[in-house]
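To start, the structure itself, in structure tokens.
With one protein chain held back, the other chains of the complex are shown just where they sit.
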Amino acid sequence: MHTVHEVMEMSGHIIDSWTLPKAWDTIMDRGGNFDVEEIQVGATKDDTSYVRIKVEAPNDEVLEQIISQLQQLGAVLLHADDVHVTKVEQDGVLPDKFYSTTNLPTQVRLNGQWVTVENIEMDVAIAIDREHTRAYCRPMHDVRIGEEVVVGHDGIRVQPYARARGHDDFAFMQSDVSSEKVKVRAIHNIARQMKEVRAHQGKILFVLGPAVIHTGAGRYVAELIRMGYIQVIFGGNAIITHDVESALFGTSLGVNLESGEQVVGGHRNHLRAINTVRGIGSIEKTIQSGLLREGITYEAHQHNIPMVLAGSIRDDGPMPGVISDMQQAQARMREEVHGVEMSIIVASMLHAIATGNILPAHVRTVVVDINQSVVTKLADRGSFQAAGLVTDVELFLRELVDFLRKEQ
Amino acid sequence: MHTVHEVMEMSGHIIDSWTLPKAWDTIMDRGGNFDVEEIQVGATKDDTSYVRIKVEAPNDEVLEQIISQLQQLGAVLLHADDVHVTKVEQDGVLPDKFYSTTNLPTQVRLNGQWVTVENIEMDVAIAIDREHTRAYCRPMHDVRIGEEVVVGHDGIRVQPYARARGHDDFAFMQSDVSSEKVKVRAIHNIARQMKEVRAHQGKILFVLGPAVIHTGAGRYVAELIRMGYIQVIFGGNAIITHDVESALFGTSLGVNLESGEQVVGGHRNHLRAINTVRGIGSIEKTIQSGLLREGITYEAHQHNIPMVLAGSIRDDGPMPGVISDMQQAQARMREEVHGVEMSIIVASMLHAIATGNILPAHVRTVVVDINQSVVTKLADRGSFQAAGLVTDVELFLRELVDFLRKEQ
Amino acid sequence: MHTVHEVMEMSGHIIDSWTLPKAWDTIMDRGGNFDVEEIQVGATKDDTSYVRIKVEAPNDEVLEQIISQLQQLGAVLLHADDVHVTKVEQDGVLPDKFYSTTNLPTQVRLNGQWVTVENIEMDVAIAIDREHTRAYCRPMHDVRIGEEVVVGHDGIRVQPYARARGHDDFAFMQSDVSSEKVKVRAIHNIARQMKEVRAHQGKILFVLGPAVIHTGAGRYVAELIRMGYIQVIFGGNAIITHDVESALFGTSLGVNLESGEQVVGGHRNHLRAINTVRGIGSIEKTIQSGLLREGITYEAHQHNIPMVLAGSIRDDGPMPGVISDMQQAQARMREEVHGVEMSIIVASMLHAIATGNILPAHVRTVVVDINQSVVTKLADRGSFQAAGLVTDVELFLRELVDFLRKEQ
Partner (left out) sequence: MHTVHEVMEMSGHIIDSWTLPKAWDTIMDRGGNFDVEEIQVGATKDDTSYVRIKVEAPNDEVLEQIISQLQQLGAVLLHADDVHVTKVEQDGVLPDKFYSTTNLPTQVRLNGQWVTVENIEMDVAIAIDREHTRAYCRPMHDVRIGEEVVVGHDGIRVQPYARARGHDDFAFMQSDVSSEKVKVRAIHNIARQMKEVRAHQGKILFVLGPAVIHTGAGRYVAELIRMGYIQVIFGGNAIITHDVESALFGTSLGVNLESGEQVVGGHRNHLRAINTVRGIGSIEKTIQSGLLREGITYEAHQHNIPMVLAGSIRDDGPMPGVISDMQQAQARMREEVHGVEMSIIVASMLHAIATGNILPAHVRTVVVDINQSVVTKLADRGSFQAAGLVTDVELFLRELVDFLRKEQ
């Protein structure tokens, strides 16, 4: 049988971190085969290992698939060329064989030199700026005619995700999303990491779903803003409208947050909140007018915390400030994601996925939801840096604030 | 104590359909009180009843809330004026006391004459066209300066939802969303109702989530289109992209639909599908080019079935044809909802809620999902015409097609 | 058409509490018909109403079904005889037409006198002791030859469950089991009710599932025992074994409760805990030996709190004290349920249902679980006194203890 092949190298903690068995699995699962040309196994857990394998496949397509996956595990082609590029010929359309990114740290070889891809995120293309020897991520709809975009697999190096040891606090949570685990300790760990991130001025992103307000936990988020633990907020029309409704009328979707009673016919206060701000013209003016005096939106405005609010097809209104065009909203999210070191996703599904799509792998992400399937779904989307916490959102935020206050 | 009051009338099957006890509950729960001025109870189940009650409340605000809710139960103010209106003074902003609709059949009194509100949907305003003696629904962001919009509660009549008897097949399903019920029979009922709707040329709307493709059930939807059982499709970027990916490459998010194996690195085929169509320019041209030859999108195009595809913040691409602006997308959905008599919502959450928001109450709606909380959530949103079916989406569609085929 | 009929009376808040419309629904849903012979509707919410209706049915069987259901709504046959009885002819077997109880307060007429049925619980028979003019509940397997058991529907009066107004704190929770509600306030309400019950020496029952220990919340339950807020505990082999394992080894199913790490191969400590107590002979002796010094089991023993532990088919061991025979275990639960005024069911499914089966309707029951379907399932089983709280079990117990401590 005629086969094609390439030789690849891997090094580092490739056995300890299960990288090597994953690589062999990949090759065999795809219908390829391999020869171990050289292997040096580290004798203790501190030593690194090295392997050089010849990867065989029945045809070019399979070989390419295998190489693509091995690259995500950190394998590098032995005789790597410079990265290959093709010019974009149509706005918003990528060349056929475009390289699709992971959210892992990635380098491309330009003129024999390894250059780090800027603003890495997953499922986008890499554009090359030869003049300045730079490379950066480009979503499909953003590419313009004449741009050089990476194709194929040559000259690409991905730094695989190092599996954390069991003793790492974050790892503890990552291992499992079960609701039957000690949660108080996990919450305290999250709080400590937030303090650590803030100690060196790192940014913390909160992605908020409307249940944060329904459960009366908006006050805790407002407090976190005042305490300096939130630098960016992502959300949608619902969270801001519920928040403003609760600040103006004390209700969320018509339910009184103090008494738990439905105070008026369904949706009325919700619409009134939107209509009031639309009448005044903007959230800023509503605050200046003295009408909006508390809540997440108010605190965010007072502390210059950007809120990127992306609309959705189910929205009423929308509330001024909510971005109706999805490409614009994504662009705004991409802008604000710079410098984020930790992200905490609370009771959100839609905006959580959108955020997961653009976060680099190194951002420590915590997904908190009472529904296990939401937590699992987010963790399954390739956002492998995400730790899940299946718990009550209101009690989570209450405990988080409590602990951070005591520590101060 | 000083109180305010109004006298209201209710008639029809108000006891049998629990309308009267609900009304009394409402009054008391809101802190009001009532006197039954006259009551005539029908002696048998076929007789109707009549009641005239004096509603008291501690102040105008509470009275207004009570009246607002009683109107939704079909109560009419005894000394009803013509409907009151206020002119819009700012584009996209409603007058303060705007009347917020339900999705129930609604009439307003213009010059002493009851006029039916056109295109009724919930949580929007009613605009008046005096010249042509017409009234129609208007979402907040669509109102323009000078339009007359209904305010307060005078001159409004709502036809309450008549609770179906237990013997009604649809009622059977509506009673409960449990997964522990006989489903085959419910599926056959749905099929029969689809036939009935089509027998008089009524339109059937399908709202589709991406799991329809992941589970390999796209073929059944395509077959339903060919059989003439789908007249409109609502969905998002995911459903069309998965559908095209599956038609072009045989995969859905990279998973081979035949073998169940992951054939290439995650998202790659997904992006390629979008990129291919973007390169050609449109779905239409991709079909004309002979490249796209099967699937839901193909069949919809061949049978002139409109697909309204609303974008979302989590989208890749998007696929040409997907509407990125949320107001535009809602407007398109409102256009296509005319004439729909039955809607079947399968494995969708986001687009399901958006659809529920604009459907009138008389449209028979079935929500099918394997996740009970999704079904419950949709049923809880005031879309009280919705029947829930907690079952496997793939097997549901397979059985539906099977039954409809046998009946032909 | 030949029909059969009976005349029944209802009085009280039968409209306000929806009893009357429910009655009419029942009649029609079962295929019967009715004539309202007399109706007096209370004019305000404080007045009671009265209705006398003639119930018609096509045959005796349907009539009996209708009467059976109307009785559960509080209707009484107009020309009521004394209760009818039949002698048991075979141990553990009821007469054919035995009356099956609800968990609502029930009276039977003996010699023209209404006698309250003792130890009411649902789905059992009523035995009559003529000599002492008493009536009491008897599970099927407990009846003995010669006992007189109630049959048919004559001479039976059920006091329907009065639907609480919206302003009642407990009602607030009962209305809905949604996870998207303010929970802190609900927890504080529960705490206040516990104090109230204890203020007059009422008993509080806790039903505990193993997740209480897995999540590290055993310490809060132990504290509640010390504070005097628990008088009875129901559970199974898992809760006691996890509790003892955690007290002896600091793990629960091998997971260290401090660090969250799996410390030994799966189940080993679990089995060792059981084996250790089996070796010593009993929990009591293990405590006396000084080996078991903390935890729920230890505190329960120190405070003379009965723990009824019912085995199940999935058990290892079992731990001494766990009852292996199901009839014996039910009998023990029935004994300890006397005097219970409030029951709190935490993270338990199997024992929760068993408890719900034997609790009278007047016991205020709170079901706490992170899984909405568990809460819904329990509420659906006819235990209509149950309020559901979808929240994190660990954080629930922590907040409960916290609030009760502050209040002291």
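A, B and C label the chains in the order they appear, each numbered from 1.
Throughout what follows, contacts are C-beta pairs under 8 Å (C-beta built on N, C-alpha and C of every residue); 3 or more make two chains touch, one makes a residue touch a chain.
These numbers were taken from a predicted model, which means no experiment stands behind them.
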Which is it among B:138, B:183 or B:198 that touches the chain not included here?
-> B:183
Just name the one of C:310, C:366 or C:393 that touches the chain not displayed here.
-> C:310
Which residue among C:3, C:48, C:100 or C:133 touches the omitted chain?
-> C:100
Contacting the left-out chain in the complete assembly, out of B:33, B:328 or B:371 = B:371
Missing-chain contacts on chain B, rising order, are 166-167, 172, 179-186, 211, 214-216, 255, 257-261, 370-371, 390-392, 394-396, 398-399
Tell me, which residues in chain C touch the chain that this view leaves out?
-> 29, 65, 68-69, 72, 90, 92-94, 96, 98, 100, 122-123, 139-141, 236, 261, 263-268, 270-271, 274-275, 278-279, 310-318, 324-327, 329-330, 333, 349-351, 353-354, 357, 371, 373, 382
In chain A, positions touching the absent partner = 15-16, 18, 20-21, 24-25, 27-29, 33-36, 39, 41-45, 165-167, 372-373
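Keep in mind that, in the parts below, only the chains that are shown with their structure count from here on.
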Which one chain sits nearest the middle, judging by mean Cα positions?
-> B
Would you mind checking which pair of chains has the most C-beta pairs in contact?
-> A-B
Whole-Å distance, chain A centre to chain C centre, using C-alpha means?
-> 46
Could you please state the distance in Å, as a whole number, between where the Cα atoms of chain B are centred and where those of chain C are centred?
-> 39
Set of chain A residues in contact with two or more other chains | 261, 371
